[in-house]
Every structure is written in structure tokens, then in C-alpha cells.
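Dropping the structure in here first, questions after.
Yeah, one chain of the complex is gone here, protein chain that is, but the others are all in their spots.
Note that the chains are named A and B in the order they appear, and that numbering of residues resets to 1 at the start of each chain.
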Amino acid sequence: MKYPQELFYSKSHEWVKLKGDCAWIGITDFAQDALGDLVYVNLPEVGDEVTAGETFADVESVKAVSDIYSPVTGTVAEVNEALLDAPEAINQSPYEAWLIKVEGITDREELLSADAYQEMAEAEQK
Amino acid sequence: MKLIFERGAEGRGCSILPPCDVPEVEFSRKRETKLCLPSLSETEINRHYSELEKQVYGVNSGFYPLGSCTMKYNPKVNEAAAALPGFSGLHPLQPEHTVQGALELLNRSEKALCEITGMDRMTFQPAAGAHGEFTGLLLIKAYHQKRGEGEKRTKILVPDSAHGTNPASAAMAGFKVVNIPSGPDGCVDLEKLQEAAGEDTAGLMLTNPNTVGLFDKNILEITGIVHGAGGLCYYDGANLNAVMGIVRPGDMGFDVIHLNLHKTFSTPHGGGGPGSGPVGCKEFLAAFLPGKAAERREDGTYEFETPAESIGAVRSFWGNFLVVAKAYAYILSLGAEGIPEAAESAVLNANYLKKKLEDIYPMAYPGTCMHEFVMDLSKIKEKTGVTALDIAKGLLDGGIHPPTMYFPLIVHEALMFEPTETESRETLDEAAELLRKLYRTACENPKELHEAPIHTPVRRLDEVQAARKPVLRYSYDL
Partner (left out) sequence: MGAYIPNTEKERWDMLKAAGFSDFSELYADVPEGIRLKGSLALPPGQAELPVRRSMEKLAGENQVFAHIFRGAGSYRHYIPAIVDEIATREKFVTAYTPYQAEISQGILQSIFEYQTMICQLTGMEVSNASVYDGATAAAEAAAMCIGKKRHTVLVSGAADPGVRRVIKTYCFGNGSRYLEIPEKDGVTDRGKLSELLSDETACVYVQQPSYYGCLEDMDSLCEMAHGAGAKLIAGCNPISLAVLKTPGEYGADIAVGEGQPLGIPMAFGGPYLGFMAATKEMFRKLPGRIVGQTVDRDGKRGFVLTLQAREQHIRREKAGSNICSNEALCAMRAAVYLAAMGARGLEEAAKQCAAKAHYLQKALKGAGLFREHSGEFFHEFVTASDTPAEAILKALERKGILGGLPLDGKRILWCATEMNTIEEIDETAAIAKEVTGV
């Protein structure tokens, strides 16, 4: 299980890459492993507003659907449309398979460091 | 196996219609793309479907204990009755005096089903259980709106053990869904219900017996709490087979219900439909019913009437009429004494099978069950690595249709068995024997079960690939 040091993490298993007032959001290695083979991802549209702590997308496996929560508040600037045809990228390389890029961030929830998240995830596994 | 499109050859076909006896006409907006349909002789079509039929498991292929689906025997006389030209050859918009038998059938079916459920009126428009739920919730919505509380009462309470259709139907009817957690006994947690019920409650949806196969003995308290908060109580009739003729939803405090004629009343499932999901209600909701009711006039003739404040229509015409005809034939066959007898035998068969398995398969809820019971295989999974899915697939190799898997959601590794009353003792004994054998295999050679099934026309299918790269039709241009 990978927990890249340069990223921040939410308690609901999203990762965030912060750069200025932009953020890229994806789901963690731990999350993709727990969800199993993903078969589709429902993404928001460019221009949609996202709110910290609220759902902005969902990912589907064969027998389940899971909401993805935004750790930040802002506007969707880009969506990773490649995932629509190849959701398996999230399973294969979760930290490259970002879902959305958010700009104009005005708020964000309390984020965890890689070490803190790893500790939380490992505890959850037990 | 070949697809129907991969058989035959250009130019083959059947001779069905005679030449046209009147002059042809032309249209200005014609189809431009070539229509590609199979080019087959009648022999080839027949043989194709015979091949397909070999790869289907029907109610009489063997034991079919699919929980929550009530796969009882589908009596042949029902089929024969529904196939009578006097039913199948009727246009739905014929003058009423030419369809008196059909109207009488609807009227009598309504009366009989109201008697069985303790309701006052019923519509046959809904074509399936989920369709009935949606219809019933619209009645609840119309009721609150008429009382000026439509804006306020926006929430439907649904236990977390409910069928997925319950919350989905509530959302379709414009309600917000409030999940009510089940207690440790699998029944409604009265305290949680009390907390959730209030001025914003439009109603509660409940199955009783519930989806874990238990009769919720607090049912009067439950319906009382909801009524006390000003809400209405909706009965999901999926599990009525356990209690018909024993206790009636109307007497449990329910205001509106749906039935699944294709479960409780023995009409076949057709590989996924047609079903029929009539909705019954108490008198105070009857004016809102959709469609038209077949009423008996004083002179003994019948006519259609639209309820005064009808919500409209949820389907064209009068619903799945032929399915209602089959159910009516079933009611005639069983009669007053046969209906509770069927229920009691369904409960007996479930308890008998449960007893034969409970020493090795942990039951999610011990004690007396109704018409179905739920096993929890999580301990077996922990011990052997064999999952509920593996056991189900092992049953396939043994020639038994597996029970419902992974439902209800509140039980992990759930397998839900509903034997129904139409199975003999030997069938139950054989099923128990096979399940015991599978348990031994799980302990001794779990790998064998991970590999199952091996004797079926195809083996486990790659569902991930099917969903990731959907191929949803044959492409002629390939």
C-alpha cells in the first residue's frame, strides 16, 4: 500500500495535491483496494461547485457504488475524462488517476499527512 | 452457443403473410438504413430457442429457494385459463358491454385480494412490485397534499434491511429517504423509529415478515408510532406468502400495500417478467387510486369508473390483465382454507430446512423463522476462505438454484433461503444433504468451491470486463 509523502489525505480516503489555490483530487490506494475492480466513475462537469465534506462523484464496482467526497470547496476546473473509458486506471495507479482539478479554493476540511493517514487506514483495516 | 444473428443465411425466411390485396402507398420520410434482422427458416428459429431453453433453469428444473422471490410452483390450469381467447383476444378499448367477463374478473379479483389483505380497494395498473411501491407512495403524497401538508411531509422512513426498491421508489415519488437502523434482533428499533418519526414524516415502508424472515411482533407499536406522527404506513407485500390467511396487513395497521401476484399468487416470473403489483388501500385513500376500477352495478353488470381524485395513471389501460387472470384462478383453487394452508406450509418448510442446517451453518437470527431464513457465512469465510458466493456456485453444480445472495445488506455473507410450500420433504432433505456436503468441501478443499461451477454451460463470468467495456448488442458491421 502506498502513501506518497507529498500528498494530503481526507478521512474519507481521498487524496489531495495542493498547488496554490488549485487542488487535484483522487482516491487513495487503500480506498481502491477496498473497493475492488472499478468499472465506472461518475464525474461532475467543469464549472460545477464542490463543497468540502460533500460528495462530488461516485465510483462503481460491479456490485457497489461509493460516493467520493470533496476535501475542499471550490470550482471544478477540469475533469479527468480519460477515466470514463478506463476506470481501471484508478486501480492501477491511484495517485496518477486524479478525478477532478479544483480551482478558487475558499475552504478545506482538516487534512491528514501521509503518516497520519497511513496510521488511520491501517487501524481501519483491523 | 451461436447468436441468432450468426445462424441462417441471406435470403432464408418464413412465409407468414399473403400478398397485399389493396394498392400500396408511399411515404415521404422513409427509412434509409438497412434493417438487419435474422434470416432464418422456421426450423432454425425453433432449434435456436430449443438450444437456449437448455440453458435456462425453471421452477421445475429443480429446487429454487431464491429468498424474497417466492418461487413456488406455477399451476398449469392458470396458464390454460389465461390463454383462453375470451381473455387474450380482447382489445382493451372495447365497449364495456362486450367485456363483462373481464370486468367481472377484475372486480372479483379485487374483492378477494382485499379480503386477504384487509384493504378496501385495489388497482391492478401497477405491472410489478416496484411499480406498486411507486403507486402507493403517490397515494400517500396525494393524501398529504390534499390535507395541505404536502410541503411539510417530505420524508419516508425505510428500515436499513429493506429491499432496494423501497428507497428507490420513495425517491421517484419525490420523497427524502430516512434509513431506520434495525435492532440486533433484525426488527425495527422502536426507539430509533420514535426519534425519526415527526411532523415531516410522510410515511413508513415496511415488509412484515421482514427481509430477515422474522415477523416483527412490535408491528402495532410500529404502525402506531407512524400514525401518531401523522404519517401513513405502507406494506411491501413481497413476503405476504408467509402470513396470508393468518394475519392481514390491514389489521396490522397498514394503510396502503402492494402485492406481488408473481410471488404470492403463483403467477410465473417469465425470466424477469411480466409480473403484476396491485396496490390496495384503505377507504380514505381510494379516491386517489390510478386508472379505472371495475364496479358492479345494481343490475349485476359491470362498468369502469375513474376514482374521484385519481392521481392519474401509472400504466396504459388496466395493467397486466392476463397475470391477474392467472392469480384469480389460483385464488379459486386455494379458496378460504387453502390460502392459510399454503402460508403455514411455506413457514413449515422453511423451519424444517433451517433446522436441518443450523448445526453447521450459522443463522443470522436464531429461532422460529417465517417463510424464509438467512444464513450468515462470515464465520465460515473466516475459517475456510469460502464465501457465500462460493457456496452458491457449488449449489449450481449440484443442480439447485442458489438462494438469494448478499441480501439483506445488514447481514454479511448472507444466503437467504425461501423453500416455498410447493416443495416436498424429499426435495428439502436432498437440498440439506447437498449443503452439508458443500460445508465439508469448504472445510476440506475450499479451492474446489472457489472453482465452482464446472458442470454448467458456462463457468463464472467476467463481470468486471462486462461493465468496463460494455458490449450490449451484436454488431452487424463487424
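Couple of notes before you dig in:
In this text, contacts are C-beta pairs under 8 Å (C-beta built on N, C-alpha and C of every residue); 3 or more make two chains touch, one makes a residue touch a chain.
A quick note: this is a predicted structure, and the numbers were derived from the prediction, not measured.
Checked against the full complex, the one of B:Ile180, B:Val212 or B:Leu334 touching the unshown chain is B:Leu334. When you scan B:Val59, B:Ile180, B:Ile225 or B:Leu285 for touch with the missing chain, the hit is B:Val59. Across B:Leu193, B:Val226, B:Val279 or B:Val347, the residue that sits in touch with the chain not pictured is B:Val347.
On the side of chain A, touch with the chain left out of the figure occurs at residues 39-40, 60-65.
Assume only the chains that are shown with their structure count from here on.
Inter-chain centre distance (chain A to chain B, centres taken as mean C-alpha positions): 38 Å. Considering their complex, residues 406, 463-464, 467-468 of chain B touch chain A. The touching residues of chain A, counted against chain B in their complex, run 37, 39-40, 60, 62-63, 87-88.
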